[in-house]
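Here the structure is laid out as structure tokens; the discussion comes afterwards.
Omission of a single protein chain aside, the complex is shown with its protein chains in their original locations.
After this line comes subunit A, so read on.
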Amino acid sequence: MRVRVQEAAFDYGAECGAFAARQEGQGAVVTFAGIVRDTAQGDLQAMEIEHYPGMTERALARIAEEAQTRWGLGDVLVIHRHGRLAPGEVIMMVATAAPHRASAFAAAEFLMDYLKSRAPFWKREITARGADWVAARDEDEAALGRW
């Protein structure tokens, strides 16, 4: 299990390839990437991501450990960036490895649902109109109920 919180960009393809290459004994790998999405008006200049150093790493490790235990994963990887990102950049990724695909898919969805609303990150959209904190969505909180 690995959890990384970093400002620097990472190579999503290389991370996925390296993750899959070390899963001898597992039958399935699922990967997900979150991307900086433009605004509805198409005028996003940057997305700034603030986080709580210390708590962030602990929260991500706890969520990853729970996924690993619950779905008997062979391995988990979580990488989440902070700082200033441009539209289209990769914000974060998760990868799960399990004997069969159902566990790998379910664990990846669980990880995403939890790190959206239980890991201490806050996004702010920067446009010519100003800087706006992204509001948490009720659907994201409700999504936790299914686990």
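Convention: contacts are C-beta pairs under 8 Å (C-beta built on N, C-alpha and C of every residue); 3 or more make two chains touch, one makes a residue touch a chain; residues count from 1.
In the analysis below, contacts and distances are computed from a predicted model.
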Q | Name per UniProt, for the chain absent here [options: "HEAT repeat-containing protein", "Molybdopterin synthase sulfur carrier subunit", "Serine/threonine-protein kinase RsbT" or "Quinol oxidase subunit 3"] | A | "Molybdopterin synthase sulfur carrier subunit"
Q. Which residue numbers on subunit A touch the omitted chain?
A. 34, 50, 52, 54-55, 58, 80, 91-92, 112, 115-124, 133-136, 141
